[in-house]
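Some chains omitted; the rest stay in position.
For clarity, chains are labelled A and B in written order, and residue numbers in each chain start from 1.
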Amino acid sequence: MNFSSDNVSPICPEILSAIAAESESAALPYGADDKSQQLDAAFSELFGTEVAVVPVATGTAANLIGLSGLVSPFGGVVCHHRAHINMTESTGVAFYGGGTKLLGLDGPSAKIEAATLDSFLTAHSPNGMHSVDPECVAITQTTEFGTVYTVNEVHAIGSVCQKHDMRLFMDGARFANAVAALECHPADITWKAGVDVLSFGATKNGALAVDAIILFDPELRRHTEKSRKRGGHLFSKHRYLAAQLLAYVQDDLWLRNARHANDAAMTLMDSLQSLGAKAAFAPQGNELFIHMNDDLAKTLRDAGIVFRPWASIGPDAYRFVCAWNSPTDLIRDLGKTIAG
Amino acid sequence: MNFSSDNVSPICPEILSAIAAESESAALPYGADDKSQQLDAAFSELFGTEVAVVPVATGTAANLIGLSGLVSPFGGVVCHHRAHINMTESTGVAFYGGGTKLLGLDGPSAKIEAATLDSFLTAHSPNGMHSVDPECVAITQTTEFGTVYTVNEVHAIGSVCQKHDMRLFMDGARFANAVAALECHPADITWKAGVDVLSFGATKNGALAVDAIILFDPELRRHTEKSRKRGGHLFSKHRYLAAQLLAYVQDDLWLRNARHANDAAMTLMDSLQSLGAKAAFAPQGNELFIHMNDDLAKTLRDAGIVFRPWASIGPDAYRFVCAWNSPTDLIRDLGKTIAG
């Protein structure tokens, strides 16, 4: 069993079928095809408000291009130190933003707290010519430590952003897992809380390669599309991005996949705890961060279980990630399997 | 029949199968999987020399990232005015190059001629602080007007580049069509002629979305991979790029597809000429640029034939593009079909 990441999982059958179904006929390129034309409507219905959808093939592209519409080349993006955009996306934010700087905050379990954010923004004198003014706040849902901002927490951050005239971006590489965990409407943690742009991840949750930039302010579409084209992210066979996304939201596939992954993670947590592991953070989505001793780690590895050490949490810390296809029954019986 | 572009064609069966075959199991992300690890060897064999392969999902990304390793932020890329990088890739060259400027040359049928290039480079004083020095030459094979640089022509350009200490880049969005037309070895028009980097297109010729940056100087790998990551083009499920490419070069699929498209184009040329059209350029690959009168254009449209006007050649000019799946029999019988 491979828990090293959800990106080791393959395409799910529904999305593979949607790709295959596109292989029968010709279609206009660059988003002019029928499938692509359905995206705005499909996601506007999903979110209960008018949105513009700009799909790209990777989560990093969705973050970088999505953010670039919310901040100037002279401005800063406030994020958690652990944010993917700060730790794992090279110098991409400055690249797509034309210089944009990341301003890191601390906070428990990779979450920014509204009060901390408020203090930080208050301390920054506005309009400084010499320093970098914050212009945007970015949060990750679920976070880099697998925790989930509650509906109230997102709203509190949104209020602070409104107070300080900041735009709000959400990195939703695992947005589906968050919605599944919160059992909320996707609107509750996005536009209703003041989120301007969401990167809506599908790649980790069953797609081949597609993440959608969801613009709750459709006026951002022009900039976003220009930035996408300029970055080399406009697909000629755009219909294949659209087909993946439409299949992903049809009949709640995105939530079904996410629920499966979340449930598998909870089951895995139980199994690991029964073997002596301890949660580093209360697990909420499909990622587990745990502490365990070397013996247990070795036992698991010897049993063919794949997972990764996570040194930033501690020398005895590890990450396990479940996906849409994680084998829940085998996970439940992990103890027995190991006892072998 | 849709001849508006080869990017309206779907995935070919072999590549769809390769994608589907990846949907059985887990695999390491970001290029650490088995399929991705086979790319360098497969393309080194194909080209008969050691190459490094960096796949991306679009031809624009392949061009922009590939070029960025060959030119400084203060330097210029010499290309034909009609080059895709100059006409159709937004400000991407400056973006990925950190300022890099395009220096356009004229030449017949969208080709740069070696003598013209030599004169241009000779006229430029080197090392100027104020002006933009050429540092790289970029050619397109097949060209934007569907013509093909002969082996000798590419070698002549390579010699001029060597004389002036220029790097040489080839935009090979339709490289397969060129090799098929020339009936040469792929090495003959690339590294043996001095090409440093090739964007090796597959998307237009049967893939879902993948073009490979082929580095004939493997020392460029580190920069190229960093540029790819920073641009948001590193796929987590990298194996799907690799699977497409491996299927594409297996058993000469890339050449079989290209030969089909080229043959279809030649057949279409015959059919169109018999109806009164005239070639704007001698057709060599899978693209036709023709002149025809309004009556013929209307007749074709009424018969359900899709194609595009091409105003840059003239008010009576049109482009027809064939693909790996173009129906050669129907094309041969075009006259009859229209006569209906």
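We take it that a residue touches a chain if its C-beta (ideal position, glycine included) is under 8 Å from a C-beta of that chain, and two chains touch if they have at least 3 such contacts.
On a predicted model such as this, the values are computed, not experimentally measured, just so you know.
Oligomeric state of the entire complex in this file, given as copies of the one sequence with 2 shown: 4.
Convention: only the chains that are shown with their structure count from here on.
Our note on geometry: chain A versus chain B, Cα centroid distance of 34 Å, whole angstroms.
Interface residues of chain A facing chain B in the complex, by the touch rule stated above, are 2, 4-5, 7-11, 13, 16, 19-20, 22-29, 56-65, 89-92, 95-96, 203-204, 208-209, 226, 229-237, 240.
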